[in-house]
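Right after this comes subunit A.
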Amino acid sequence: MPEQTFLDIRHLEAGYGRSQVLFDVNIGVPWRGGVAVLGRNGAGKTTLMKTIVGELASSKGELFFDGRDITRRRTEERVRSGIGYVPQEHSVFARLSVRDNLAVGSLFNPDPAAVDRVLTIFPKLGQRLDQPAGTLSGGERKMLAIGRAMLGNPKLLLLDEPTEGVWVGVIEEITERLIELARQIAVVIVEQHLDLALRVADHAYVLDRGRVALQGPAGEVRSDPELLRYLAP
Partner candidate 1 sequence: RPDWANAAEGPIKVGIATDLTGPIAYAGNADANVAKMVIKQINAAGGLLGRPLELYIEDTASNESVAVGNVRKLIQRDKVDMVLGGITSSMRNAIKDPIVARGKTLYIYPQLYEGKECTPNLFCTGPTPAQQCDEFIPWLIKNGGKKFALPSANYVWPHTLNVYARKVIESSGGEVVFEEYYPLDQVDFSATVNRIISNKVDVVFNTVIPPGVGPFFKQLYEAGFLKNGGRLACVYYDENTLNINQANEIEGLASCLDYFKALTKDDPVSAKIQAAYEKDFPGNFLFAAGSAATGTYRGLKLWEAAVKEAGKIDRDSVAAALDHAKIAEGPGGPAEMVPGKRHCKMKMYTAVAKGGNYEIVGRSDGLVDPKEC
Partner candidate 2 sequence: MPLLEATGIVKVFGKLTALDGAALTIGENEFHGLIGPNGSGKSTLMKCVAGAEMPTQGKVSFVNRDITLLSPTERARAGMSLKFQITSVLPTLTLYDNILLALQAQSSLFDLVFSRTRGVLHDQVMMMLSQFRLADRAHDAAAALSHGQQQWLEIAMALAGKPRLLLLDEPTGGMSLEERRVTGELLQPIKQHCSLVIVEHDLDFIRDICDRLTVLDQGRVLASGTVAEIQANKSVQEIYLRRA
């Protein structure tokens, strides 16, 4: 069984202050392959991601990663043990240059060629190396955020709407990369582009008001008649 689930989320509950957002969430992420988390605005997707990475403390439930209980671990420990995270907002160090942002990403990656690899994926970033990341265009920012997270060589990559504001051509590029990546590591992706999400993911969970309302293999969820109802505002 642990063979199967790399990240195991059990009965997770979390929220902000007195307002609880997540209720009894159970999700299993396999060693390899993608998992999509879907849901309408405010469903709790970002909250879930924050809880996994430890930015938000869970009020109940357990998180197992790589067979170990990480529920009480600090964020940086989780990250160093192999979780990469692309947040939805504030996803770059705004006053640091692009170069420094990438350098922060590769702090724990001994491979000096890693940055070059990211730059070949996102050539646009290569032209902006000395610019403060805060002045990048919306799309460039996302690229940088994804690049930064990939530099850490994660075993589990959490992506919170990685393609928001990204140009169609680049989305295609990112999708291909992610599909490729999902063959090697585990990827959890929150995404509004259904097609993209379900191409990357083998498995999908749909959140509704903090609860898992629908789950199953990507294809099944896709064709589920309920799906649209859960995504409409």
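In picking the candidates, the idea was that all candidates are chains of the complex that A comes from, given by their letters.
In this section, a contact is a pair of C-beta atoms (placed from the backbone, for glycine too) under 8 Å apart; a residue touches a chain by one contact, two chains touch by 3 or more; residues count from 1.
The structure displayed is predicted, hence computed values, not measured ones.
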Touch assignment for subunit A within the complex, options 1 or 2: 2
Looking at the complex, which residues from subunit A come into contact with candidate 2? 16, 19, 38, 40-43, 46, 88-89, 122-124, 131, 135-140, 143, 161, 164-170, 173, 192, 194, 228, 231-233
